[in-house]
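A protein chain is absent from this complex, but the other protein chains hold their places.
Moving on to subunit A:
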């Protein structure tokens, strides 16, 4: 009988172009996603050496990081404007498909890939962006690369990769009602730390993962990089296949059924071995809030900010001290007592239709707390349109939220959507690093419904108290 293999074994074997002793493997890349920030120097490199893009049709570009989410055609910063124009010119010159700022498909690169059906199981997918791990939700091998590698993939449609180790992240049991995929991934990183995935590809397995929708699976895989992992993925199943069926770039008719059979065959075989395993019980996960300056510094919403004295090592103690100082928090303070001034619902972690629907359910008939500025930034123009068809924009604006155009926005504050120094933001994004949402800005990562509830209350609350139906 053939050896039991993981999905990583299978995808890897299907993509090795060349192997040599003492060298990484040369892997073929099926899909290369491109955005305006990490690509200009790569195209410039091609031009300098007179090189072409090997497979323009396997390359797909959009503008997301810099784009204004309000007054779409007024780009106040000339340098941002130049960067977008440069991408436009590069795509023209090299014959690459581009969803630019005027295009109905425009959106965050990790939202539109799946939406358009470009993201499929078994593909190797790269992008000059660390959250490329998002596409792993489909059982694709997807990882972020630097600009030199972007240039390399443009020129050769391949990449040198040492084979990472594999880790099974086993999620036992099921999530309690109103506890979300975001809470689960924060709890995983909180439990095992921001380095536990280094050098590994994480495969999320277990009943709680099988229960998740594709959009929720994307939230999980998205944050694999925050655990230090090279990539994160989930074996494809019927949920995956149903999601892809009928999408624009998906195969059609008989070709789809054939593809679906191949996709099913990619799932990790029973008994396949991983280099490492970690386990977590889903039933114990509560809604999470981060208190510090990396995503591992998180707490259940019922918890209190840790004290430097609880640290096990000197380095940890210093890190907690620095985090408390930056975040303006006191050791022992209940996290729910912290007042917030901004709410951001958006980013490639949580800006899909179901995220907005769940947040809308919380704010419907309520109003944003005085002194709170709240933004909803859909992940793509398609999400925006679908949300508007369902009337979500009306619910949000009636509650005092701003309803914006698609882009990365306040996730990294490269456009005008910035949190001012010293102010606090409940954010559905993935990074609470110092200065991420603006110089001196204090970020608390949460799920969309938690962000929505924080907008209403002006501080963090257990969103489960909003849903009257008792659990069980």
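A few points about this structure:
Assume contacts are C-beta pairs under 8 Å (C-beta built on N, C-alpha and C of every residue); 3 or more make two chains touch, one makes a residue touch a chain; residues count from 1.
The definition used in the following text is that contacts and distances are computed from a predicted model.
The UniProt record for the undisplayed chain lists the protein name "3-isopropylmalate dehydratase small subunit", from the options "3-isopropylmalate dehydratase small subunit", "Na(+)/H(+) antiporter subunit E", "Methyltransferase domain-containing protein" or "tRNA threonylcarbamoyladenosine biosynthesis protein TsaE". In the complete assembly, the contact with the undisplayed chain comes from A:130, out of A:130, A:213 or A:336. Of the options A:6, A:80 or A:240, the residue whose C-beta touches the omitted chain is A:80.
Shown as candidates are A:100, A:237, A:319 or A:364; the residue that touches the absent chain is A:319. Interface residues of subunit A with the unshown chain, by the touch rule above, are 17-18, 22-24, 26, 28, 37-38, 40-41, 44, 49, 51, 54-55, 65-66, 77, 79-80, 82-83, 86, 128-130, 144-149, 151-152, 155-158, 160, 162, 164, 194-195, 198-199, 225, 228, 230, 294, 315, 318-319, 322, 412-414, 421, 431, 433-436, 439-440.
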